[in-house]
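Here it is, the structure in full.
Note that one protein chain is taken out, while the other chains of the complex remain in position.
This part shows chain A:
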Amino acid sequence: MSYRERMQRLELLLGEAVINLEQLKELVFHGLPGDGSARPLVWRLLLNYLPASREEWGPFLAKKRTNYGNFVADLLQPCCAAEEAADAAEEADHPLNPNPDSRWQQFFRDNEVLLQIDKDVRRLLPEIAFFQSATKYPCEQIVSGAMARLHERVGYVSLQAGSIVKRGIGLITKTSTGTSSSSSDGGCRPNNKGGESHWEVVERILFVYAKLNPGQSYVQGMNEIMGPLYYVLATDADEEWARWAEADTFYIFTHLMGEVRDFFIRSLDNSTSGIRRMMEILMRRVGGRDTQVARLLAQQEIHPQYYAFRWITLLLSQEFPLPDVLRIWDSLLADRKRFDFLVDLCCAMIIHVRGELLSGDFATNMKLLQNYPPIDVRDILALASTFSEKGVVAE
């Protein structure tokens, strides 16, 4: 099928009253229109957020978006708000309460998570200016001052509770409040003048996610998964969709994490869905497709943990420039056996540079795989597709 044919079919497909997800996957696997205009909608569908039936979209989205608004209102309210403080007084709760169930203790635990998120969102995709720029659709309660900014909250604890509570403080430097000109915040200025930067929005989504998933909470790298999702939804040319980027990203992120969360859970490293198992499958596929390279990697003891750990955990979001990552994710998300194609793609990346690998020593090969060279990603996508067409080599 030619590119034009595919794009025409895609347009037809997306225009139908009930969208056929299987057909959509088949088309999108080979890429989306170059301008990316279809991507926000397609990703919402592929990640099983939007229902297939267009009729349901209106009420469905309204409900979801209201729910998200409620999460924000409930979960971001610091416990020192007036009402909570009154409750706390009744229960004789106070910042020095050693009871681990104390709301104050919870507050300090949350702030540790928040602090990690804060460090990471400020460092998100620094090669593009987007996350540092202001969003057109900031959170109203924040802009109106009804709710404190999350990063101010971690700053607040360090300054206020620092002198009275021993645990859960000492994590914060004043620089994270944005008042100092130190560079420890990655040169990232919060947008304090009646607006919000995109990274502040991402910080909020991650914090809500961490609060709603306390078992897993926040793990570094989740920010890198969030980055492309939020970028795609927030840069939607259609304002009616773009204005809901925050809430919708929360849901598609939650769905995506539902499928890859095991990579982020340490206790599952050795389970069948865990990261180690994925790396094993990768090495077996490399072995099945290129014995010479596989033997060399084994000889030089270049373990997959050194490079493929990051490739797989972050769905390759760190290895290529953003436009290439988006193209790669079209295929990853459209994969029928979701994330099996990811392994084929990693395998293709290794075999694509086999010439360099075979003539390199340990150090050069490590560098090569940890800093993958600039390439035309269509080459590795094509190579990986030939693998998946041939079927899975014996595992």
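We adopt the following convention: a contact is a pair of C-beta atoms (placed from the backbone, for glycine too) under 8 Å apart; a residue touches a chain by one contact, two chains touch by 3 or more; residues count from 1.
As a convention for this text, contacts and distances are computed from a predicted model.
Think of the chain that is not pictured: of "Non-structural maintenance of chromosomes element 1 homolog", "Ubiquinone biosynthesis monooxygenase COQ6, mitochondrial", "Ras-related protein Rab-10" or "Multifunctional methyltransferase subunit TRM112-like protein", UniProt labels it "Ras-related protein Rab-10".
Residue-wise, the contact with the chain that is not shown comes from A:Pro304, picked out of A:Pro138, A:Pro228 or A:Pro304.
Per the touch definition above, the residue from A:Gly34, A:Pro126 or A:Gly194 contacting the chain not shown is A:Pro126.
In the complete assembly, the contact with the undisplayed chain comes from A:Asp269, out of A:Glu5, A:Asp269, A:Glu356 or A:Asp379. Checked against the full complex, the one of A:Val219, A:Ala242, A:Leu322 or A:Leu383 touching the unshown chain is A:Val219.
Residues of chain A in touch with the missing chain: 116, 119-120, 123-124, 126, 170-175, 180, 182-184, 186-187, 219-221, 223-224, 264-266, 269-270, 276, 279-280, 283-284, 287, 294, 297-306, 309-310, 313-314, 318, 361-363, 366-367, 370, 394-395.
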